[in-house]
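For reference, the structure I am asking about is given below.
The complex appears here without one of its protein chains, the remainder shown in place.
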Amino acid sequence: MEAGALSDPVLRARRNLPDRIGDPLLRGLSGLAAALAVVVLVAIAYEVAHLAWPAISKFGIGFLTTNDWNPVTERFGAAPFIYGTVVTSTIALLFAAPLSIAISIYLTELAPARLRRPVATLVDMLAAIPSVILGLWGILVLGPFMNDTIEPALKSVFGFLPIFSGDPSAFSYLTAALILTIMTTPIITSVTREVFETVPGDLKEASYALGATRWEMVRQVVLPYSRAGIVGAVILGLGRAIGEAIAVAQVIGGASVIHASLFHTGSTMAAQIAAQFQGAPGALQQPALAYLGLILLAFALIVNVVARLIVQRGGFKDTDITPTEVEAL
Amino acid sequence: MDSSHLNETATVTDPNPESRTSSEAAAGRPGPTISFGAEGGAKSLKPAREDGNVKLEELHAYYGSNHAVRGVSLGFPAGKVTAIIGPSGCGKSTMVRCINRMHEEIPGARAEGKVMLDEIDLYDPRIDIVAVRRSVGMVFQKPNPFPTMSVIDNVTAGLRLTGASRGEMDDRGREALVGAGLWDEVKDRLKGPGTGLSGGQQQRLCIARALAVNPEVMLMDEPCSALDPVATLKIEELIGELKQRVTIVIVTHNMQQAARVADTTAFMLGGELVEVGATDKLFTNPDDDRTEQYVTGKFG
Partner (left out) sequence: MSPGESHALMLDRGNLKRRNRVNRLVTVSSTIAALFAVAVLLIVVGSVLSKGIGALSIHFLTTPTGLFGDTSGGISNAIVGTVIIVAIAAAMAIPVGLLVAIYTTEFAPTRIGHVVRFALDLLNGVPTIITGIFVYGLIVIPQKHQSGFAASVALAIIMLPIVARTAQEVLTLVPATLKEAAHALGIARWRTTVRVTLPTAAGGLMTGALLAVARVAGETAPLILLCSIFAPGVLTEPSEGLASIPIFIFQSSESPSPEAHTQAWAAALVLIAFVLVLNIVARAFYARSRKRMGA
């Protein structure tokens, strides 16, 4: 380029002050924001670990297996809450996974075209209900129903099993698990539906052309193709379930020891923190709760990463594993 | 006739319920009787002709209000290859998809008229659509083997649906692969992924898959348009061999291909059947002016 071009007054005039600083300014600001996002993530992990430190140094790794939580004697252990988290989440997924897959099949293959959008929207709306309201409903509607109807029925038929022994109670692992089922189903459904919709139409046609019924086509083409995505969706639901603090705290009763019976009260890591963190007396209780939080954070992050890996390995490279709310519209 | 029987799916009682290979059938075993009604029901019809004759009678097909196929009446004789040619959008694919009732899978699409397969109207409400597709197979424009299945699982995919035994599936799978000219190329990698083959091999895999369920008719919707010339030639050779087993209807936009493989050719335009006749005649001395213009390349 000739030097003459750069000395042209018209071309030079364009590089005025706003333009000269605008580009680097935008780049800098937005880069800062992006850095902030990453920093916040790291800071969260750091701060929680920092708050937990007194408990970590006092209890060490044994904290995870100590089945005791006694603020008076300052003896704290995570075992009852890890147990509660695992039990409630597992049961919730046991119900939510098949339910969500069935709903997704309905929405993508079976429903009449006119019903698809409305029903899908209604299922998504379930996810929009704030958890404190679900907890309220759990305390005042579902809990009593469990206490009066479901749990006695289970007890009379299956009472010989330890998980169905004991007296029915409105506040129980089972009630909490059901609330979690309600919360995770829309999430799993949303991702699964998205995955089902990526199945190429020509594969489905090939199946029909071979003389498959609709279900056979789903079984032969849609489900195998979507396997990784479905697993990812379920694991995502798991992440949601283990992290739910409020609704669970409202309906699980808050006991601090492990109980075999599902009818019994109990607690989860998230719920325990929600129930006791604010104003916890004693030098060690808050750090112990923060320690619980650290374990919970580790669980949640691992679950998230595993879900991502499974989905990406399964070939859904471009699918954002956590559906953005906009995609869900 | 007791009209309560009209609500049953038509079923067949087959005096020889073991699987038939084409060689056994050629040996002249009696075919089954067809009864409409409950198993062993009141009425029965004996098939009167050679198997695999398809006849369209006044077929209309719609996408919503779009009248895509207009009153087509056309016969596809058994044991022959018929090509359907015509410009894009003339309705040839739609018409062919009406034969195995794939057309109605599209929301808002419907068809009227009759599609006769050996004296049975495939659009008879008593007939199960799944059964139709066992008798009328289809190969698509783009090869579509199931990506999650191995080669052999792909071939036997249709058989698995009717609960065939393992041994039977292996036998018929191999037979189909032989029939599709693919056996030698894949016999050492039957358990390998179906999508691990070349484009031409994948298409022959799809042909094998369709053959495995022993259909009487095979529909091919531009089966070579996604393939290279060598693969195309292989499939055209295959068509020549297969026509003894299945009636073949092939949609193609490639007139040279029609000239090479088809006994009869039909020309469609704007949803209507313009002319049908022996391939040689259609290309060298067509009756209709429009046919002549198309085959000489004046449009399309």
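Letters A and B name the chains as they come in the text, with residue numbers starting at 1 for each one.
One rule holds in what follows: a residue touches a chain if its C-beta (ideal position, glycine included) is under 8 Å from a C-beta of that chain, and two chains touch if they have at least 3 such contacts.
These numbers come from a predicted model, not from an experiment.
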item: Where the missing chain makes contact, among the chains that are shown; value: A, B
item: Option touching the unshown chain, where A:R27, A:R75 or A:R313 are the choices; value: A:R27
item: Absent-chain contact - pick from B:R209, B:R245 or B:R260; value: B:R245
item: Sole contact to the chain not displayed, among B:D118, B:E175, B:D221 or B:E275; value: B:D118
item: Option touching the unshown chain, where A:I56, A:A79, A:L93 or A:V123 are the choices; value: A:V123
item: Touch list for subunit B against the chain that is not drawn; value: 9-12, 14, 16-17, 20, 22, 25-26, 28-32, 34, 47, 50-52, 78-79, 117-118, 120, 127-128, 130-132, 134-135, 161-163, 214-216, 244-247
item: On subunit A, residues whose C-beta touches the chain left out of the figure; value: 14, 19, 22-23, 25-27, 29-34, 36-38, 40-41, 43-44, 47-48, 50-51, 99, 102-103, 105-107, 110-111, 119, 122-123, 125-126, 128-137, 139-141, 182, 185-186, 189, 213-216, 218, 239, 242-246, 250, 270, 273-274, 277-278, 289-290, 293, 296-297, 300-301, 303-305, 308, 320-322, 324-327, 329
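Here is the rule we use: only the chains that are shown with their structure count from here on.
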item: Geometric centre distance via CA averages, subunit B-subunit A, whole Å; value: 48
item: Subunit A residues touching subunit B - in the complex, by the definition given at the top; value: 113, 200, 202-203, 205-213, 216, 220-221, 224-225, 227
item: Complex contacts: residues of subunit B adjacent to subunit A; value: 100, 102, 105, 107, 130-134, 137-138, 140, 142, 144-149, 157-158, 161, 206, 209-210, 213
